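Of the protein chains in this complex, one is absent; all others appear in place.
Our next item is chain A:
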Amino acid sequence: MSIDWAALGQVFGVTLVVTVGIVGLFTVGIVGTSRKPQREGEAAVATAPGAGARAGAVAAFAMCAAAVAYGIYLIVAA
């Protein structure tokens, strides 16, 4: 009886990094494209996301799409 701790640890590490990474990236994208909630006394212009935030968001979403494509590749190649 030998448990393959190395493989298990590897799976755990990869899963944690990939999950947090993708969810983090996606959240960056969402933050970049979403409005801030309107606060009283604040100008409406300030709530729209800027061009820089928008570009960052697009890049983040693109990386998520690449991760999904890699996932499909893994399934097909398996």
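Quick note on the criterion: a residue touches a chain if its C-beta (ideal position, glycine included) is under 8 Å from a C-beta of that chain, and two chains touch if they have at least 3 such contacts; residues count from 1.
Please note the rule applied: contacts and distances are computed from a predicted model.
Of the names listed as "Phosphate transporter", "Fe-S cluster assembly protein SufD", "Sarcosine oxidase subunit beta" or "Zinc transport system ATP-binding protein", the one that matches the UniProt record for the absent chain is "Phosphate transporter". Counting over the whole complex, chain A has residues 1, 3-4, 7-8, 10-12, 14-16, 18-20, 22-24, 26-31, 33-37, 64, 68, 71-72, 74-76, 78 touching the chain that is not drawn.
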